[in-house]
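Take a look at the structure below.
A single protein chain has been removed from this complex, and every other one stays in its place.
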Amino acid sequence: MAEIIDLVLLGMLAITAFNIIFIKDLFTVVMLFGIYSFLSALIFVNLDAVDVAFTEAAVGAGISTVLMLGTLALTGRKEKASSHKTILPLLVVCVTGAALIYGTLDMPLFGDPDNPAHQHVAPRYIEDSPQEIGIPNMVTSVLASYRAFDTLGETAVVFAAAIGVLSLLGLPKRDRATIQSGLKSHLVLRVVAKMIIPLIVLFALYVQFHGDYGPGGGFQAGVIAAAALILYALVFGLPMATHVVPPRVLKALAALGVLIYAGTGVVSLFLSANFLDYSVLAEDPVAGQHIGIIAIELGVGITVFAAMLCIFYAFAGQTERKNIQ
Amino acid sequence: MSFIVDHYNYWIVVLLMMMGFYVVIAANNLVKKIVGLNIFQTSVFMMYISIGKVNGGSAPIAAEGITTYSNPLPHVLILTAIVVGVATTAVGLALVVRIKRAYGTVEENEFEDKEDLI
Amino acid sequence: MFAQHLPVLPIILPLMAAPLCILLGRSHLAWLLATLVSALSFVISVDVLLTTLEQGVLSYAIGGWQPPWGIEIRIDTASAMILSAVTGISTLVLVYAKESIAKEVDPSQHTLFYTAHLLCLTGLSGILSTGDAFNLFVFLEISSLATYTLVSLGSDKRCLTAAFRYLVMGTIGATFILIGVGMLYMKTGTLNMIDLADRIAEFNGNRTLKTGLAFILVGVSIKLALFPLHMWLPPAYTHAPSAVSAFLASTATKVAVYVMVRFIFTIYGAEFVFHTMSMDILLLALAIVAIFKCSFMATVQSNVKTVLAYSSVAQIGYMILGISLVSSVGLMAGLLHIFNHALMKGALFMAVGAVLLRTGSVDIKAFQGLGKQMPLTMAAFTIAGLSIIGVPLTAGFVSKWYLVTAALEQQQWVIAMLVLLGSLLAIIYIGRILEAAYFKEPSELTAGKDIKEAPMLMLVPMWVLVIANIYFGIDTSLTLSAADTAAQLLTQSMTEIEAAQ
Partner (left out) sequence: MIEIISSVFLIVGAFFSLTGAVGIFKFPDFFTRVHAASVTDSISTILIIFGLILRTDFDLVAVKLLFILIFMLLTSPTASHALAKSARHGGLLTLAETRSDKKVGDD
């Protein structure tokens, strides 16, 4: 049954991707990309990767699509038809694809429990992490403890992206409250938005602190919290949003999150353990692990929230600027 | 036949990757290039998640009565990779916005005409 | 107290300093912090280098989780040597940058510049130190994202298209590496490099592993700008701010060369790459084409930064040539050239940046008559240029010498000749600039302007590099012993196999 669902979803993905190649209307292309992202999130659920699906739905279908739409508002939605070279790219793609197919011939069987990938390192994560780390979600255990250095890098990447976007687009100024913006005429939208924004923030907090027990964690929580404010900015206008959360605070928050994460690691250094070894944070190593994971997830959540919102502000500030001109 | 059943997943994922890759290198519009890049990466993520699947396994969250779990390690790697992907997308799109402002176009061949290629 | 933690500090110091820069807000404080942290990292890296020369490989388990379950920091002599070069150049570039970016970058973005620089340094140190294949990808992306930002800070609008092209190519490269690492994991079940090496040795000629290697090599080749995948590099280095060009040209692509060395020699093993897959012939051919095509391109450019950018691609050709000779001496020459090239290209780009500051142009015409007007800058340019050509008593000579030796050792007369011929082209493109500077009257670009010597803050780091060029050209004991130890260590498996045959 799972195979059939898998196959149907993959087929739908193929159709979506195929359409993206040929459609010239970029608005449609971006919408199709959102669909593509959602469909792949479904595949991830089907393949048991619930955390990944959560992230993909929040990021790919959420943030990425919003940013792409924001760009389209500035650059125009029509792709110009061109007699562009198509032979060479096609050749490159065929060669690369052929190489990949050649590589699949010796790949282990799909889903076979005896695959080498499931034999060597992974069993320890599955069997021992609930005792060693003391939390049931193995993805969180591996992410935040065994491979915490990767996640530190990931936080730095998000921070780097925020720095990049800030240096390219700059942040909107705060004192623009005079400009009429937001969806003034959409009364229903405003009322409903007011109702659900607190709910979204609440949900973000739930995801943040429940990530040890179920799917979720700092990254997803940060994105969801940012989404709540993005919704606010869309409905009530960017000036209002910058009034609620000023851009300068966001910049500082993004930096603070990285510092919290790395700082947790440095605390372990001072307690004469290795970098990011949380076992020394409390008397009991398992409790120490738990404290460490909560601390670094907080760091991730803060950085991701601030960075994503910063990036959105930067794009929205550009659109606003264009409207004034 | 069993060979196909055991590998079809990888093959379709390869097809998807290549469609994304084609959009990246063939598209003339910069926004579309970024969309292509995202499709390419998302498809690679699917390959990783396929590696992690164990038949009859369930999501890697410890619960009573479940003995077989899918492999959590590829999930962790892909969580990181998704974040890297969205970071790149954001910077890329910001560049597109600036290019539009500087050149007045986001079609690659149009601004190539405007600058002497080095 | 921190002695055992030294291997991890060159990564986390800049990583923590980057957000602090943002919190400080003021650009001169950010500059001070960035420079200090970078200098501290340099001191630590040199210390680590000396330790590796004495004790061999340093291993550090992040989070206290033993490899292969946790991520391991693993520094051997090769990584420590390049790490010292990277952190050293980064410090000098930061000292230099204060005056340089004052003119080239908008003042509101100075803090962001230092933050991005520190993030880039974090990424590069991470790549050099990590012992985990996926962790390497993460750090590669940190450094790349910071690099795109740095390139896009240039004052000319063409820096935007250059950065975009770099971003698209770089992301394709990174995704290829991701595919390759995925295939490795699929067949071996591990991501730790040493563990991977042990397990790969078990399957010889597996199709998935072969494809994985091909994808990793193509991905890394994009990142290191191996011909014909170098198209992103010349525009990026030409239009980036001079301080950024100086930093990237001497570190970023070199670190990518290191990644290639790591994947070929440590993970896959020379046996698999060169015997089973015969990659040496392909790499050799590409390296030679790169040397000639790009040296030739460098001779016909009028923008001096573009000349240096093409020269960088050609020099990368020499490094790859060293690798593809498949011998301990060849690899040593390649590693030596990574180190020495960082010294010379850093000095050259710094000199060009000084010229840009004073004349407002980097066209070759702007260099006319500068020999008299900016004597110290042009003297630095001359010595570093001689080093690129490979004149004796400069660092460039040493690495070329060992490259030729390695070729001759294998009776590859043709390759040895080609290396020398390549230097001839370098004489032409460096010579053109020197001719303009010393033997031509000022052109209309600079005529009538009162051109002063570059400020002290720019001259000092430039001359430190120039003196290093001469020092490492005369006293080769440190670089040679480091490169030799590194190469021995990397080719260990290879010699064992040869001995067994």
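Each chain gets a letter, A, B and C, in the order it is written, and its residues are counted from 1.
Keep in mind that, in the parts below, contacts are C-beta pairs under 8 Å (C-beta built on N, C-alpha and C of every residue); 3 or more make two chains touch, one makes a residue touch a chain.
Predicted model only: the values in this text are computed from it and were never measured.
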Which displayed chains make contact with the chain that has been left out?
A
Taking the entire complex into account, which one of A:Val192, A:Leu205, A:Val244 or A:Leu271 touches the absent chain?
A:Val192
Just the residue numbers, please: which parts of subunit A touch the chain that's not shown?
183, 185-186, 188-189, 192, 195-196, 199
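Definition applied: only the chains that are shown with their structure count from here on.
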Thinking of each chain as a vertex joined to the chains it touches, would you call that graph a line, ring, star, complete, or other?
complete
Greatest contact count: chains A-B
Rounded to the nearest whole Å, what is the centre-to-centre distance of subunit A and subunit C, using the mean of the C-alpha atoms as each centre?
31
Residue numbers in subunit A touching 2 or more other chains?
100, 104-105, 107, 115, 117-118, 121-122, 125, 147, 150, 153-154, 157, 160-161, 164, 168
What are the residues of subunit C that contact at least two other chains?
134, 138, 141, 145, 148-149, 152, 179, 185-186, 191
Subunit B residues touching subunit C in their complex are 17, 21, 24-25, 30, 33, 37, 40-41, 44, 47-48, 51, 73-74, 77, 80-81, 84, 87-88, 91-92, 95-96, 98-99, 102-103, 111, 115, 118
Could you list, by residue number, the parts of subunit B that touch subunit A in their complex?
5-23, 25-32, 34-36, 38-39, 42-43, 45-46, 49-63, 68-80, 82-91, 93-98, 100, 106-107, 109-110
Complex contact set, residues of subunit C against subunit A
1-2, 5, 8, 12, 15-16, 18-20, 22-23, 60-65, 68-71, 108-109, 112-113, 115-116, 119, 122-123, 126, 130, 132, 134-135, 138-139, 141-142, 145-146, 148-149, 152-153, 179, 183, 185-191, 195, 199, 206-212, 214-215
